[in-house]
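Please read the structure below before turning to the comments.
Removed from the display is one protein chain of the complex; every other protein chain stays in position.
Naming follows writing order (A, B and C), and every chain is counted from residue 1.
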Amino acid sequence: MPRLRYSEPGDHIESRAPVTVSRYRGITRLNHWVTATSLILLLLSGLALFHPSLFFLTGIFGGGQVTRWIHPIIGIVLFFSFLLLFLQLWRLNLPRPEDRTWVANIGEVVKGHEEKLPELGKYNAGQKFVFWAMSVLIVVLIVSGVMIWEEYFPALVSIPLRRIAVLVHSLAAVAIILVFILHVYAAIWTRGTISAMTRGTVTGGWAWRHHRKWLREIAGRDRKGPAE
Amino acid sequence: MSDTAPQPTTAAANPPVQPIAPGFDARDVVRISATSNVPQPERQLTKLAKLIDVSKCIGCKACQSACIEWNDTMPAVEENVGVYENPHDLTPDMFTLMRFAEWENPATNELEWLIRKDGCMHCEDPGCLKACPAPGAIVQYSNGIVDFIHENCIGCGYCIKGCPFDIPRISRVDHTAYKCTLCSDRVAVGQGPACAKACPTEAIVFGTKEDMVAHAETRIEDLKSRGYENAGIYDPEGVGGTHVIYVLHHADKPSIYNDLPDNPRISPIVEGWKGVTKTAGLAVMGLAAIGATLHGLFARANQVEPEDEVEAERLVETEAPQPQPREDV
Amino acid sequence: MTNSWTDIKNTDLVVVMGGNAAEAHPCGFKWVTEAKAARGAKLIVVDPRYTRTASVSDYYAPIRPGSDIAFLMGVIRWCIENDKVQWDYVRHFTNAAFLVKDEFGWADGLFTGYDEERRDYDKDSWDYKIGEDGFAEIDPTLQDPRCVWNLLKAHVDPYTPEFVENVCGTPKDRFLTICEMIGECSTPTKTMTSMYALGWTQHSKGAQNIRGMAMLQLILGNIGVRGGGMNALRGHSNIQGLTDIGLMSNLIPGYLNIPTESEPDWQSYMSSRRFAPLRPGQTSYWQNYEKFMVSFMKAMWGDAATAQNDWAYHYLPKLDVPAYDGMRMFELMNHGQVNLYFCQGFNPLLAFPDRAKLTEAFSKLKMLVVMDPLKTETSHFWQNHGIYNDVDPASIQTEVLELPTTCFAEDEGALVNSGRWLQWHWPGATPPGEAKHDTWIMAQIWTRVRQLYQDEGGVFPDPILNLSWDYADPGDPKAEELAREMNGRALETVRDPDDPTRVIAEPGQQLSGFGELRDDGSTMAGCWIYTGSWTEDGNMMARRDNNDPDDTGAYLNWAFSWPANRRILYNRASADLQGRPWDPSRKLLEWNGERWEGYDVPDIPPTSRPEDVGPFIMNPEGSSRLFSRGMMRDGPFPAHMEPFESPMANVFNPKMRGNPVARVFAADAERFATSEEFPLVATSYRLTEHFHYWTKHNPVNAALQPEFFVEISEELAAEKGIAKGGRVRIWGKRGQVWAKAVVTKRIRPLTCDGKTVHVVGIPLHWGFMGSARKGWGPNSLTPFVGDANVETPEFKAFLVNIEPASEEPVA
Partner (left out) sequence: MNIDLSRRGFLRLAGAGVAATSLGAMGFGEAEAAEAAHVRAFKLATTTETRNTCPYCSVACGVIMYSRGDVKAGETAELIHIEGDVDHPTNRGTLCPKGAALKDFVKAPLRLTQPRHRAAGASDFQPITWDEALDKIARALKDDRDANMVQVNENGVPVNRWTTTGFLAASATTNETAWLTYKTVRSMGIVGFDNQARV
């Protein structure tokens, strides 16, 4: 059969009337939510140590000492959890030519006139940006984070380097929080999206409207029958 | 309560054994970590200083010994690694350390054994306090003492990154930061720090900063008369001056004294991190969050139209698989 | 110390040679920094190592261990040659003018009368010419070629700066700079002080090292003046006291002597001790010897000591050898001639030389009794500690009793500091467990022995049964009772000899000074030099008035200083022949026309006229001695002698090894190394972080200086391939040790006799007990030979070799 270009092997038509399309397997969803949870906890504990006005957030974790202790540990969890996610998703997040047109007409996207845009595969450029931004920032955060992990790596690098690391860590943190906001916002604003990560399915209409190439590919594949 | 606390000097008298109220406390705090606009106290304590006259120091380590005894710490028995420094570095149990440097004076070709007592400098502008994220973990009293309040310390180690002199150390036991307190508990009852009290040659003296600077001048005079033209005082401006000051025979090159910083200052990186990054970062994140919320509320959401569903069904029912677009090949 | 710690602030120049005051006596050294800061005084350090004292000195010069006499004679030569002499002082207060017998001479490194067989001198020729009047002949003009001054000139003549450079390895220019700094102190208004310690005493000619400096100080007029003197920095807190009280083989309290076999009775004993004056009108204070001796015998045996029985003279043991000192006892022990040995707060296994020999000796005892606050190496000598104490317990048949004693914090009494201050202290802590006071232990032992003699009889029980022991609780005498006994009291009414109607003390009253002691049995005093320490007015040692009129540093009302609360010995010498202070700005005593007055207790009778009585009242001459007559076994002048283990031969006499009259036991002679087998010169010393072998038990000091190390030069390290902090093996003729290497610029190779001489510094604070890491003391390496006069072991100059060693095998 022809190589799949716009979908994962697991993606398939769940039901035909009304059409529902399976977008994420259970394991992927679990993986996503573990990552999401750790990111949120990191965000809260990190912000607590980032700005005095947010120090009260340490209360959530049971105080500054515990916050200080737990933040890097959650960081490790996030890193590996995201690594798994990355291995599952990176292929379809590779840039495609239609992404350029999509980005060029981002205005239409915001207005909601997708009919004016080329058909897309499983991810649009925005989603791909979030994916790659997360990937890069998480690497930056884990590396700089270990450098300033007083408890287990007190003298891993020189103090001047640690100073740079802590600055980079906080800048990267700000960036990843912005990306996070974008991700969450887009998911909410584009109605019908959340179910992809909750139930794992989207409506045919949603797929037709936002990821038509993806829908065509699995539709075509299913026509031939999944047996192949 | 009088409006001035007792004026401590080095071992002016033996320590009191009757209970006595501390000469200064929370009301005299001028700076608090992770806390802006601290209300300034009504009274201003006299600025204090510990003077370390390196030219009088015999490197006997009495200061280390007295420090251990007064603070009831017990540094580990390490090994000899070919030097006189023991412990090998400052530790959470060793707040002060004699550092030894064998220096051949190029001007005279004489060997000089430069011995410097290392420890917290009690900066007027403390980098540790600036870097600290925990409210109240580091405070500065109006007499200049920079003290760690361990109950508030979270052990993050930011103070280490903030300090221009590499002084604070994090305890592996209670995970809080330790350093010289300038014996705030002794000073509070009118005693000098334990190290100053012990110092056999009185190379370490303690009193008001004014007196200490004046005393330093007389020492510098004596040193100049003995041929040390560059004798001088070390009270670095970069950190707004310090409350632990040195008399150096070679004040023109502090770094020969085991890397005493020539021009110490809080690292610009730390300034940037704790300054613009902190504020701007918070602002940007705040705006983004708010912006998104507003847009979500007021802008029209991207809805899936009924005809989209129809199209989808038609596709699933009828449409043949698309030919592979060429550009993908 | 002739002066006191606090007096050092009055000096203009401090010479630290044969010591390391900043490290070994930091709080005493404070007064040096005080003199520097307040008076602009200068500090000179002469030492094989650039020490922590040197780090604050104004001038430093290196010297080869064991060559101090050459250096000092060189300085004296330079002073004489450059007229840096305080002439009035030398003329009137020294024996410079005395004429010496014509037979006396010096050649080939030896003085007249040497007997190689006996390793001893016949000292007859080492004395003054005595005139018909029975007094010594003098030539006040110093013209007579036989006068001491001219003999001294001749004696020091070979010690040129070149000679010094060649023998000591001290660069000539440095030596000369020091000569000039010292020479400045020959004016009456400038004084120099000498601070020395074991760096001078622990040589086979230690006493002569010290004489060398003492002579220089006399030539400069610095003895008896404020800021001057010969200041021996005693090692332990009460070693001064234990010596004063005569806890030595040949001593009786107050520097009286245990009789020898050649003195079968009281008369023969006294005859050689009541020295008659050698010059008209002189005091010759030892004429009072009998008063002190009788008072001592009465203190010991009370009513059993009577004029009829020569004050129980035979209760005292009589010596057949000069002394049964520690080293002789270990020699005897090693020959199986000692059965029972006591160590009271003393750790000889690390403190005496040649540890292998000591271990062997201890193993031949029947019983060893150790009284100590701590678990010492000595009490564990039989226990195997791997390479650190490699013995087989099963093969050691010595019974050991280890008795826990209290320490300073828990007991009461007086200690005598280096400045001869007797200071009382009080207990502030409860003894741990079953620890007991030493007084209780000694009393318990003695009373039990007495009981055995009472019950069973035995050999010559009289001195035991008659020993006076009238304490409230015989089993536990109190410090106060003992202190009062040492001070002494009247047994019968004591009257003023000049005015018999005047009663000085009623029976039972405490005496207020040794002038009140009598030789008729009417007084008793355990230690005459302490008389005045506990008078009818109470405990003078507990006085705490720290007022110091005119800041002289005397502190006359702080504690009690022997003798007679005098703070500076020979203080009359601080004023000229007319009694005017040499330096008005540093007045100590002054003759006001009728009497001596000033800041100290005069050491001559307060009314004796300055022109009549010389300041050195203990000497029959009334003056001090540049020429010491027969007082010392190895010569009336200090002459250069090499250490027994030396990298070079004696330049005066290549055949002469070490000190020609030092006692050497046969077996030990075999165990001296030559520089062919062991090319490196080693010297032992203390570090400021530790006290002897005690503080390694203290976790704090153990943390400050945790592990045994040796110090070597960068040059030697490079030559041997030794890395900084690396482990090395140091071995000598008598043993081997392993240590960490501290490679330093502070030790530099010296050039002596055209050869490069490397010095290895070996600090002495480690052993196999305590909190610090296990290690060794230098005594595993040092030779079993001592000073010819007082048997202080030669710890400061011996030969070793060194090599890199692999890390310690994990046991």
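Operating definition for what follows: a residue touches a chain if its C-beta (ideal position, glycine included) is under 8 Å from a C-beta of that chain, and two chains touch if they have at least 3 such contacts.
On a predicted model such as this, the values are computed, not experimentally measured, just so you know.
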item	value
Per the touch definition above, residue among C:T359, C:N417, C:S608 or C:N659 touching the missing chain	C:N417
Touching the absent chain when the full complex is considered, from C:T112, C:T187 or C:S237	C:S237
Residue of C:L110, C:C527 or C:V601 touching the missing chain in the full complex	C:C527
Residue among C:S67, C:T201 or C:Q217 touching the omitted chain	C:T201
Positions on chain B contacted by the hidden chain, ascending	11-20, 22, 24-26, 29, 32, 34-36, 60-62, 64-66, 68-70, 135-137, 139, 141, 147, 149, 151-152, 173-175, 181, 184-189, 194, 197-200, 202
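The working rule: only the chains that are shown with their structure count from here on.
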item	value
Pairwise touch network: line, ring, star, complete, or other	line
Inter-centroid spacing, chain C versus chain A (mean Cα positions, whole Å)	84
Centre-to-centre distance between chain C and chain B (centres being mean Cα positions), rounded to whole Å	50
Interface hub residues of chain B, defined as touching at least two other chains	none
For chain C, residues contacting two or more additional chains	none
Residue ranges of chain C in contact with chain B within the complex	22-23, 26-27, 29-30, 33, 36-37, 40, 50, 52-56, 58, 60, 688-689, 699-709, 723-726, 740-746, 771-773
Residue ranges of chain B touching chain C (in the complex, touch as defined)	55-62, 64-65, 68-69, 74-84, 86-87, 94, 102, 104, 110-113, 115, 200-203, 219, 222, 225-226
Chain B residues touching chain A - in the complex, by the definition given at the top	34-36, 133-135, 152-158, 160-161, 166, 170, 175, 267, 269-270, 272-273, 277-278, 281-282, 284-285, 288-289, 292, 295-296, 299-306, 308-313, 315-317, 319-322, 324, 327-328
